[in-house]
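Handing you a structure now.
What you see is part of a larger complex, with each chain still in position.
Per-chain residue numbering starts at 1, and chain names A and B are given in the order in which the chains are listed.
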Amino acid sequence: MTSINRRRRIEVLADEPLISAIVRIAADIGIQHYTLLPTLGGAGSHGRWRDDQLSGATAKVMFLAVTGDDHAQAFADRLAPLLESHHMMLMLSDVDVVRGSRFA
Amino acid sequence: MALDALLQPVVLFFLLGAGAAFARSDLAIPEAVAKGISLYLMMSIGLRGGGEVAETGLTHDMLLAGGAGLALSFLLPLPAFWLLRTAGKLDRTNAAAVAAHYGSVSVVTFATGSELLRQAGMAPAGYMVGVLALMETPAIITGLLLARAKANDNLASRGGMLHETFLNGSVILLLGSFLIGMIDGKEGLVAVAPVFDVPFRGMLCIFLLDMGLIAARRLLDRRALTLRTAALALVLPLLNGTLGVVLGVELGLDAGSAAALGILAGSASYIAVPAVMRLALPAADPGLYLGMSLAVTFPFNLTIGIAYYGWLSAHLLPILAP
C-alpha cells in the first residue's frame, strides 16, 4: 500500500496583478512549487466581478500550493495582514499526498 | 460631425452593448476574444502609424507633439489630483490613483477618435500613435509620487512594479508595431494590410460592443461611485481635452492632430494604469478608478467628447494657430 502523508493545502484567491508578488512571497518562505488556476467571477464585500475586465486588474486567479505545516503557517502569517487591504481570500486545508518529502 | 458620429456603426455597437447590459441580458464576448481583438487593435494602430511616419520622415511637428504628450501625461495628474481632493473629497491615495488614470490614455478612445476624425476629413498624422505610446506611463509616476507610495510596501516591492509599468504588454506591442511599421513602410505593409488595415473599423465595432457591456455592467455595480466623483469623471476629460487641443493648435499641429492630442489628454486609462495601481496602491479602490474611467469617462468621450475635441480644434485653428 502506498504510504501517504498529511500536508497543508494553501489556496489564495487574488487579483491577477498581485499573483507574481504572492509567488515571490511564497518562494521567500521556501514554497517553491505551486499551481495557478483560473476563475470566472464572484462576489465579495467589494462587490461582484466577472473575468471580462479589459485590464485584468480585477480578474482573479487562484494560487494553490501544497506544503508542510510550518511553511503553511509562515505563509499565512506573512499574508494575513495583507488580506483585507488587497481583497484576497486565503484558505488552508488538509490534504494527503504520496512522496511526502517533496512537500516539506 | 456630432450627430453623424453618434450614428456610426462603431458607436451604435457600443450603445447596443450598453443597452444589453442595462437590460441585464447575458450577452458576453469571450474574454480571450476580447483580449485578442485588443491586441489586434494595438498592432494595427502601431503599424499604420509607423507606416505613415516612414513616409513623412522625422519632422519638427513630430517632436513638438511628442514633447507635448510627455508633458501632458506628467502634469495632467496635478490639477486632477487637486480637484479630486477638494471637489471630489477623496483621500490622498484614491485621489492619486484616479489622477494617474486621467493623465494616461485610452487606446480605444484614440482609435475610435482617429476613425471618426478620418471620416470627417480630419485624419490625425501618423506620428500621433507614437505620442499615444509616450503618454501611457508618465502619469503613473506622477500618481505614485502624489500618493507618497512607500517603496517598502509588502507586495509592490516584490511584484516587480516597475516592470508592470514600463514593460506593460500593451505599451510594448504598440511601440513595437509602430517600429515595424517604420521599418517596412507603407509598401512593405501592403501584404499584411488585409489584416491590419482594411478590417480595422469592423474589429473596432466588435470591441466596442464588448466595451459597452463592460462599462454598463460596471455602472450598474457602481458601489464606489458618488455623485461627486461621477461628475468629476465628466469634468476631467472636458478640461484635459480642451487643454490638449489648445496646446496642439498653439504648437502648430494640423487640426486632426491637435484634435487627437485633445482626445489623448481627455481620455483615461483602463488597461495599463489599473493593473499597476492594484499592485502599487492596493488601498485605492478599483471600483472607483475603473468606475470613473471605464463607466463614465469612456462613454462620454465616445459619444460627446471626441466630437467636441474635433469641433474645438477645427474652430480654434484659424484663430490661434501660430
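Just so it is clear, a contact is a pair of C-beta atoms (placed from the backbone, for glycine too) under 8 Å apart; a residue touches a chain by one contact, two chains touch by 3 or more.
Values in this document were obtained by computation on a predicted structure and should not be read as measured data.
Q: List, for each labelled chain kind, its number of copies in the complete complex.
A: The complex described by this file is made up as A x3, B x3.
Basically, only the chains that are shown with their structure count from here on.
Q: If you average the CA atoms of subunit A and of subunit B, how many Å lie between those two points?
A: From the centre of subunit A to the centre of subunit B is 34 Å.
Q: Spell out the part of subunit A that touches subunit B in their complex, as residue ranges.
A: So the residues of subunit A in touch with subunit B come to 15-18, 20-22, 24-25, 28, 46-48, 50-59, 81-82, 85-87.
Q: Note which residues of subunit B are touching subunit A in the complex, please.
A: 28-29, 31, 34-35, 38, 154-156, 158-160, 164, 210-211, 213-214, 217, 221, 223-224, 270-279, 282-283, 285-287, 290, 294
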